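Of the protein chains in this complex, one is absent; all others appear in place.
Chain lettering (A and B) follows the sequence in which the chains are written, and residue indices restart at 1 in each chain.
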Amino acid sequence: MSEAREYKYIGQRSIRPDGFDKVTGRANYGADMTLPGMIWGKILRSPHAHAKIKNIDTSKAEALSGVLAVATYQDFPTADKKADLARNILADDKVLYHGHAILGIAATTSAIAERALDLVDIDYEVLKPVMDIRDAMAADAPLLHEDMITEGYAEAPTTASNVATRLEMKMGDVEAGFKEADVIVEGDYYTPTVHQGYIEPHACVVRYDEDGQSMIWCCTQGHFDVRGSTANILGMNLSKLKVIASEIGGGFGGKTTIYLEPVALVLSRKSGRPVKMVMDRDEVFKASGPGSATRNWVKIGAKNDGTITAMQAKLHYEAGAFKGSPMMMGCMTAFTPYAVENMYVEGFDVVVNKPKVAAYRAPGAPQAEYAAEMVVNEIAEKIGMDPIELRLKNAAKEGTQTIYGPKFKAVGLVECLEAAKNSPHYKAALKENQGRGLAAGFWFNIGGQSSVTLNMNPDGTGTIVEGSPDIGGSRASMQLMAAEEMQMPAENFRPIVADTEHVAFSAGTGGSRTTFATGMAVIEAAQDVIRQMKERAAAVWNVTAEQVDWADGVAINTAGEDRLTAAEICKGAERTGGQISGRGNINARGAGPSFAVHLCDVEVDRDTGKVDVIRYTAIQDAGKAIHPSYVEGQLQGGAVQGIGWALNEEYVYGDDGLLQNPGFLDYRVPLASDLPMIDSIVVEVPNAFHPFGVRGVGESGIIPPLAACAYAVSQAIDAPIRDLPCSPPSVLKVIQENS
Amino acid sequence: MAVVEYKVPQSVGEAVEMLTDKTARVLAGGTDLIIQLRAQNSDPVIAVDIKKIDSMMTATMDGNGLTLGPSMSCAELTAREDIKAEFPGLVEAAYLIGSTQVQGRCSVGGNLCNSSPAADTIPALSANAAQCVIQGPDGERTVAVEDFVTGVGTNCMATGELLTAIKIAIPAAGTADAYLRFIPRSEMDIAVAGAGVSVTLDADGKCTAARVSIGAVATTALLVTAAADALIGTSIDDAALQAAADAASEASKPISDRRGTAEFRRHVVGVLTRRAAKIAADRAKEK
Partner (left out) sequence: MAKIHVNTSVNGEPVEFLCEPHETLLDVLRNDLQLTGTKEGCASGDCGACSVTVNDRLVCSCLVLGAEAEGAEIGTIEGVSNKDQLHTIQQKFLEHAALQCGVCTPGLIVSTQALLKENPDPTEEEARYYLAGNLCRCTGYDKIIRAVMDAAETMRGAA
């Protein structure tokens, strides 16, 4: 890419094309669809955290007038039946968490379906629940899966345990590194189970036709993934299943998997009717996929001049009821903001009687980096060095070797740290009972497969047909990137998210990939259109395509004076070979990592332990901000989710393993009145692999707040914080123990 | 949700008659009832919407004091400057219930009849020695607010009875109230602890009477005479405030739950008592 490139369209704060529908209430989300003859499905969920299902009797429920179908695990036909995903969607012979789905019932009204659930008789053998990593790893722990042997040891253990996987990553020699250190700090850190907290509950409307042709309308981050997973569980051919992505009311990773869709399709097949299923809010909390609770130990050594000599961690992630926590991501990210030769990280993926975790914004990274950043701050304090200077001295930069393999190309950590240092926030004075915390965050970002078709209309306008659900304004970015590449006004392009039958496979919206990867596909499709435009113009002028230039949306004959606008070429397309349509079907490589640095000021009420965030600045490298407002929005939104994680959000389970706070009343996400403005500083260190330099920005912003907030609290109360959340009872306890 | 019938009485008499059916429940703002009915998937219920009864929805302030229609929305109540001038603590408590949306529906009477240990208005009412007027099939009776709530979610009302008014006498000169609660966020939470305090100061600033009521730290709000006694006879100085705080903590019988630990509640209810008493005293000095 050219560094000096002047952009005409990208970087503008345009009005998002889907915005009008959203501010008027017209936009259709998961639960907003209705089909003729539609009936309602509800899920029966486990009242126990851990139990064997001895018998299920649905006869009374089926006899209730208005009940049209019942679906159980036995209705999943495939060889892949034992797969965790299927057993999470409907329990087989064991329920593994409070709220674990057992069966679905469809009835003519949701009220009748709910009444029918009460008529199902189930015999349970209640087992002791395992609710914490320590309990789960104890020698005598009850086992969730009696056949689970820990993977990842050179020699496989001979007995089953609740540890699914053990992983190790290393560089250099940490023991030698610690020997070089003047100061060593270590600590144990806990982070609780948290939920993405999207406002829109999971919902779908499905229809199974007599010939097996099926349709799913649902809110998802990846409708091709819904198609693949559902077809797999139900043994269907992909061409039989069409998935339409509705507008999506938040996901943050939580809508990258499926819960209701296969059950709804079975109910539709059995009843011969379209079926709608919508989770209640308590079902979302109890039985969708929260983020892992973790217990992490970190040890870091440094010289008195600030050189970090060794970094070591032992990370334990709760996977929930089935293996597959983002523990590996934690191992890969924990120390990656630092260019340190000696690193050793060991990770454990542990099952407990909680819902199977799903992705949550930079999955795995906030927990590990929380512990690491807390210890880095403590090192800075111990050696009397400014925390930004300490980080600048050790910052990862171009050429730094990462623990997970590649060396960094150009990255923006140093630039983010400099921006923090120069910010008015960092220079502002603090008052009594106030504290300031700073932390860095690293996230890889991903690329992957995206497919785009750019269909030109006879008037020279075009439709951008993409397959990436738009969760935060990405259609605006696609429009701007098409405009930039075509050198034509953004409003000439209408971006739409097509269903699985109208665009080729596209990976889901996750990993901060859409603006990067689908954006590249849009650019490629636009280039394809330009190429065809030039060919058509060349044919009209009787020159070669190479003799045609493209500038400001106009084909120019370099061999003469001729000009043809896009509109003129499209209008004449009928005579030059048919309509023009560009294609960009890619597997994008080269996603640029995005670093973030956050500053947080808090004030603590020492009498109650209550923490108020009084000032906050989020700084992040966007590579190139296509739509600056929505980039800032990602920084701010990530910061506030992280603030919630740091301060008040947590799943509270009783000793019986039952979730005590499955609602927004007691799962306390931040409110408008809890917060100050979130200042955002967008740093732009271009990603060399993207035509415009784009890096994904969606995830890094949730990583630094945990340590930035917790460290600010520890500064305000002059006592160490280890466990999250910094809820009032927990902070007051630390204050009292240290005074 | 199990509402099987919806009735709209036009008078207290008509409402009382409807409420003699054991399955009848009073529907005022619905901000507790509708949630409970949904969560419980309960037995069939007749909803008796009493909001068309004028006296249930209005409030008067006169020489006798405040007569509050129990179902008047908190939004309307908190907009009433005349009530706020006399009972700022009660109005603050009413204001703290729920969001703006909930304020438009919820009411002091509803808060009282829901009888949650964490109800914000109950300690505030108790600090003001409020009386509850109850109409039943056999006539009217009046009970002190402390005697109204009998346990977690239970109260003294029998089938067929309707809370028709909440009355507070105009307090003696030099009296003011305050209510504070503790919640983890800035809004939208249920009280983890609460404290309503009313104090009367003489011309020299000596406290001659006080009432302290604490919430969310026992099965019902507790009127803590020991805390009041710690204030009476003092100029409500720091020592008296701390003594009142200690008495409140001492009197509390909290539990640990998803909103806070018992030890946290015990501590914080003292902090709130101290702070609320200070605010009430400062207000009393202004009067």
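Rule of thumb we're sticking to: a residue touches a chain if its C-beta (ideal position, glycine included) is under 8 Å from a C-beta of that chain, and two chains touch if they have at least 3 such contacts.
None of the values given here were measured: they were computed from a predicted structure.
Colleague: Looking at A:Gly250, A:Gly590 or A:Pro720, which residue reaches the missing chain?
Modeller: A:Gly250
Colleague: One chain is left out of this view; which of B:Thr23, B:Ser186 or B:Thr208 touches it in the full complex?
Modeller: B:Ser186
Colleague: Give the residue, chosen from A:Met385, A:Leu671 or A:Ala719, that touches the chain omitted from the document.
Modeller: Once the missing chain is taken into account, the touching residue is A:Leu671.
Colleague: Among A:Pro129, A:Gly473 or A:Gly609, exactly one should touch the missing chain; which is it?
Modeller: Here the residue in touch with the unshown chain is A:Gly473.
Colleague: Just the residue numbers, please: which parts of chain A touch the chain that's not shown?
Modeller: Contacting residues on chain A, toward the hidden partner: 13, 15-16, 18-20, 22-29, 31-32, 34, 111, 196-201, 247-252, 278, 280-281, 471-473, 627, 629-630, 632-633, 636-641, 663-665, 669-675, 677-678, 680.
Colleague: For chain B, which residues touch the unseen chain?
Modeller: 1-6, 8, 27, 29-31, 34-35, 37-38, 47, 49, 51, 73, 75, 98-102, 104-105, 186-188
In this text, only the chains that are shown with their structure count from here on.
Colleague: Chain A to chain B: how many Å between their CA centres?
Modeller: Whole-Å distance between the two chain centres: 44.
Colleague: For a test of understanding, state which residues of chain A touch chain B in their complex under the given definition.
Modeller: Touch residues, chain A against chain B: 111, 114-115, 118, 607-610, 612, 648, 652, 660-661, 664-666, 668, 670-671, 673-674, 727-729, 732-733.
Colleague: List the residues on chain B that touch chain A in their complex, please.
Modeller: Those residues of chain B that touch chain A are 1, 41, 182, 184-190, 192, 257-261, 264, 267-268, 271.
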